[in-house]
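Every protein chain of the complex appears in place save one, which is left out.
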Amino acid sequence: MIKQELMVVTKHEKIAEHIFQLTLQGELVSEMGNPGQFVHLKVTEGSTPLLRRPISISEINLEKKQFTMIYRAEGAGTQLLSKKKTEDVVDVLGPLGNGFPIDEIEKGQTALLVGGGIGVPPLLELSRQLVAKGVSVQHVLGFQSKSAVFLEEEFSMLGKTIITTDDGTYGYQGFVTDAIKDHDIQFDTMFSCGPTPMLKALERLHGHKPLFLSLEERMGCGIGACFACVCHTGDDPTGTSYKKVCSDGPVFKAGEVVL
Amino acid sequence: MIKQELMVVTKHEKIAEHIFQLTLQGELVSEMGNPGQFVHLKVTEGSTPLLRRPISISEINLEKKQFTMIYRAEGAGTQLLSKKKTEDVVDVLGPLGNGFPIDEIEKGQTALLVGGGIGVPPLLELSRQLVAKGVSVQHVLGFQSKSAVFLEEEFSMLGKTIITTDDGTYGYQGFVTDAIKDHDIQFDTMFSCGPTPMLKALERLHGHKPLFLSLEERMGCGIGACFACVCHTGDDPTGTSYKKVCSDGPVFKAGEVVL
Amino acid sequence: MIMLQVNLPGLSLKNPIMPASGCFGFGREYSKLYDLSQLGSIMIKASTQEPRFGNPTPRVAETEAGMLNAIGLQNPGVEKVVSSELVWLEQYDVPIIANVAGSQIEDYVYVAEKISQSKNVHALELNISCPNVKTGGIAFGTIPEIAAQLTRAVKEVSDVPVYVKLSPNVANIVDMAKAIEQAGADGLTMINTLIGMRLDIKTGKPVIANKTGGLSGPAIKPVAIRMIYEVSQAVNIPIIGMGGVQTVDDVIEFLYAGASAVAVGTANFVNPFVCPEIINQLPGRLKELGFEHVTECIGRSWK
Partner (left out) sequence: MIMLQVNLPGLSLKNPIMPASGCFGFGREYSKLYDLSQLGSIMIKASTQEPRFGNPTPRVAETEAGMLNAIGLQNPGVEKVVSSELVWLEQYDVPIIANVAGSQIEDYVYVAEKISQSKNVHALELNISCPNVKTGGIAFGTIPEIAAQLTRAVKEVSDVPVYVKLSPNVANIVDMAKAIEQAGADGLTMINTLIGMRLDIKTGKPVIANKTGGLSGPAIKPVAIRMIYEVSQAVNIPIIGMGGVQTVDDVIEFLYAGASAVAVGTANFVNPFVCPEIINQLPGRLKELGFEHVTECIGRSWK
């Protein structure tokens, strides 16, 4: 169930350039399930910034009632968020949306998780849950540059992990799609989250296999009421059928919606 | 000279119902002179609340580069201000305006300082400076009720101090003007700060003697540029002459402006 | 809760608080968060004759104390709204105000006739002021004669009272309101969004795909209050006020200005529980301010 709660900051640190890792504690955690869901954060009490910010859940710890997010502090809202200290509270609405369908892959099969930049975080909880299920996981994670790389160690502990950078300052130089090809990675199901051009390339190259993509769109409500975040469906004779990224997604099967 | 500075909170506490005492440290203090001047505070970085808040200087400590204010946390801005913790910073513009003219009273003469509610704080620095000059001071300080009384001890150390409350829960019951009359207080010069009805009554009853009043008005700029805070002058044949509370005041001689 | 009861043409409201059109869908999402029967009314999303997908995304952008939207009246078409959404809403004890949109008079008439027959639709709200639809629509909201003509046409076919939603993007809101009153409207709702725009500092281009969007949220509240203050003194039909309401004090300010009930739009996105929260706070706040009944607040600024 979707809840709204003032959750308490238990940990907050910078883990790469402009990138922060934030752990919050509260009852709302017990509602979290599928990896790939997100929360909607209000970073101040006042009216500026007015809207909530959607951020993916990166790790869930049900026992401690804690969850972790990783976000890029860039605009007005995320910069304010980055100033929160331990014991401060953050207004959280969530969990929202439908995450990655871990039922769509069997124990013993192989999953390839492909992340780009700030799309990497939700794949961590996904990888953990897949590994717990007995799925063999591999990761290809793309970043702009060495200074932007994060979570490498955490992913490496769960499965083979290839890091790519656009500028070649770390790991493989080039796009994640090239890395997948060059390393001749085999998989049963692919899960991905990252910038739209990356998702489009993955869909073009690997759309014939089971492929699940997590999308981003500007949001108003985050719960399906305002129609800010709609996209066209893949098969749409009338042009009026749609899916909402916030409540039907953010994860869709490749081909389900038009990227 | 007027300066703008991010000053550091060194002390901040609640001293009566809704009333907070805030001490800030910074270079700007060295510009402070006359008691009765004020500062203009921006309580958040963002646009809500947008405008600065005018608050009187209540104590100045040049050595420690600290000054103290006392304010009532009621509206959006002052409530946010009340949440500032030690070592937080506050954006201060000041010192602003012209304070009480301590040159207008001689050593050995008697001053009566009359304050009402949140108009009491600036009289503390005034009293100290008058005492330091060798003026004998007396205070009549009016509050709504016992729970609203503050600074009694500080004033008592400087001179005779009568506290009045509207509801009689503490000290003399009634208006400050009645207390002055009932106690038959004699003085050479009167200085006052408080609600306009109180200032009007003082002007009516004591305007024939040297009397200086500190006014309040809604402000925009606080430095004399926007004409938000003007008042008519006492003697004004054309109807167009004016004084600005922020830069010509906030302290005026009785009769100088229309209350 | 007798102190919150407000009666308006077609609407017997248990309290004067309702979500604004387009900010609450058809209620399904919020129904998972709280019982919709708590609401005074629900202004449902605009319905048009045919299904509409609306504008390309991005459809929203944030501004200082506000937001821009250019949804473009996405909706499944009046038939589906009636058969599926309105029927679903019947399970709640809440009168519905149906927002009606179109690009020509015939469209409005078609939708109004259909939708006003639904059991739980107790009033229509003519959306003559949606700034995000290119084809003609905007003229209804800026030219008094055309607005009046539309009002008359819809009044003729509607089974329920007709409220007309005013656009703030006009020089003289009072003239507009009077023309609509004379044309037979039962009430007014105001204000819709101001037309605004935001540019991306990196690309230089509009953030919203539609380029311009409707500005809503706390930023526009002073404009809404001013317009309601002026219009409420010039007409004899009631006003449902909206524009930037976030708190119980905002609601009271709208009533003071001259509104008889108040709708909450953008604030639902910020705090999805805002409507029931305000409804719960209202009696206490009214008492604090010395009122025995919410209607005592109405028009207090000029009465």
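A, B and C are the chain letters, set down in written order, and residue numbers restart from 1 in every chain.
Definition applied: contacts are C-beta pairs under 8 Å (C-beta built on N, C-alpha and C of every residue); 3 or more make two chains touch, one makes a residue touch a chain.
Owing to the predicted nature of the structure, the values given are computational and were not obtained by experimental measurement.
Student: List the displayed chains that the omitted chain touches in the full complex.
Tutor: A, B, C
Student: Can you say which of C:38, C:212, C:281 or C:295 touches the chain missing from this structure?
Tutor: C:212
Student: In the whole complex, not just what's shown, which of C:49, C:63 or C:116 touches the removed chain?
Tutor: Here the residue in touch with the unshown chain is C:63.
Student: Touching the hidden chain in the complete assembly: which of C:19, C:196 or C:265 does that?
Tutor: Hidden-chain contact among the options goes to C:196.
Student: Going by the touch rule given at the top, which residues of chain C touch the chain that is not shown?
Tutor: 63-66, 68, 142, 169-172, 194-199, 201-202, 204-206, 211-212, 215, 218-223, 225-226, 229, 244, 249, 252-253, 256-257, 289, 297, 300-301
Student: List every residue of chain A that touches the chain not included in the displayed model.
Tutor: Output for chain A: 47-48.
Student: Of the residues in chain B, which ones touch the absent chain?
Tutor: These residues touch the chain not displayed: 1-2, 4, 42, 47-52, 93, 217-232, 238-240, 242, 247.
In this text, only the chains that are shown with their structure count from here on.
Student: Using mean CA coordinates as chain centres, what's the chain A-chain C distance in Å?
Tutor: Once rounded, the distance between the two centres reads 36 Å.
Student: With chain centres defined as C-alpha means, what is the inter-centre distance between chain A and chain B in Å?
Tutor: Comparing mean C-alpha positions, chain B is 55 Å from chain A.
Student: Of all residues in chain C, which are in touch with two or more distinct other chains?
Tutor: Residues 64-65, 218 of chain C each touch two or more of the other chains.
Student: Going by the touch rule set out above, which residues of chain B reach two or more other chains?
Tutor: 47-48, in rising order.
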